[in-house]
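Structure incoming, see below.
As you look at this complex, bear in mind that one protein chain is not there, while each of the others sits in place.
On to subunit A.
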Amino acid sequence: MLEARLDTANLFKSAVDAIKDLVQDCNFDCNDSGIALQAMDNSHVALVSMMLKAEAFSPFRCDRNIALGVNLTSLTKVLRAAGRDDTLTLKAEDAPDVLNLVFEATAQDRISEYDLKLMDIDQEHLGIPDTEYAATISMPSAEFKRITTDLMAMSESVTIEATKDGVKFSSTGDIGNGSITLRQHTPVDKPNETVEIELSEPVALTFSLKYLTNFCKAQPLSNQVKLCLSAEVPLMVEYGLEGGSYLRFYLAPKIGDEE
């Protein structure tokens, strides 16, 4: 039996919104520590990993491990019915056929309830090791979103180059080339606009912009985004949430030919 209540549906809505553009169907694995999700896109070059810890919910109850196989497009359709500030309650039996979602708008005393049919999904689960990244860049999530959208105009791929001085995003395409460089800066009055670069050695890697713009759909989740890079390992894009919960994306770098 699963019962998990979120104070604002917004968190769950945004997370599902971002994931649904990467994968079609996936399992929400529920256990007493929270709700986790791991899935790869169809090409298996990107991976999304979500962890909503039990502390993010109030209350949270899950007696047994339950896998909720969900079609994310269908889930999005249901979630569209939830207002931003509604409380969201997820419920499921121990061997569930459906996921029960209840949205409560406390102000209007309005309660809506939906049952979403579940499916059996065979998924392979990858073990992701803890990695010491050569460069960890924290920046405003809105800034990252803007950079990816801007550079999409130039090319399909972006080279992220982290040095002591700053981080440079550059693209070269048919119509020309463009680049954006961010320097470290920590405004005291606006902590949300902090750009921080932790560097153990300079890195330069190229990634598919289309995937990165997809990741940026998680922007409403968090004001800050963390990019972690090391040579020849997947890039990690992390949207951190309160209480250690997170939504992470991994993307394999482009190696060799640009085309």
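Convention: a contact is a pair of C-beta atoms (placed from the backbone, for glycine too) under 8 Å apart; a residue touches a chain by one contact, two chains touch by 3 or more; residues count from 1.
We adopt the following convention: contacts and distances are computed from a predicted model.
*Asks:* Identify the UniProt protein name of the omitted chain, choosing among "Ribosomal RNA-processing protein 41", "RNase III domain-containing protein", "Ribosome biogenesis protein YTM1" or "Ribonuclease H2 subunit B".
*Replies:* "Ribonuclease H2 subunit B"
*Asks:* Touching the absent chain in the whole complex: find that residue among A:A81, A:I111, A:I128 or A:A231.
*Replies:* A:I128
*Asks:* Please pick, from A:T8, A:N31 or A:T76, the residue that touches the omitted chain in the full complex.
*Replies:* A:T76
*Asks:* Just checking the interface: what residues of subunit A touch the absent partner chain?
*Replies:* So the residues of subunit A touching the unseen chain are 20-25, 40-47, 71-74, 76, 124-129, 156, 208, 210-211, 214, 217, 233-234, 250, 252-259.
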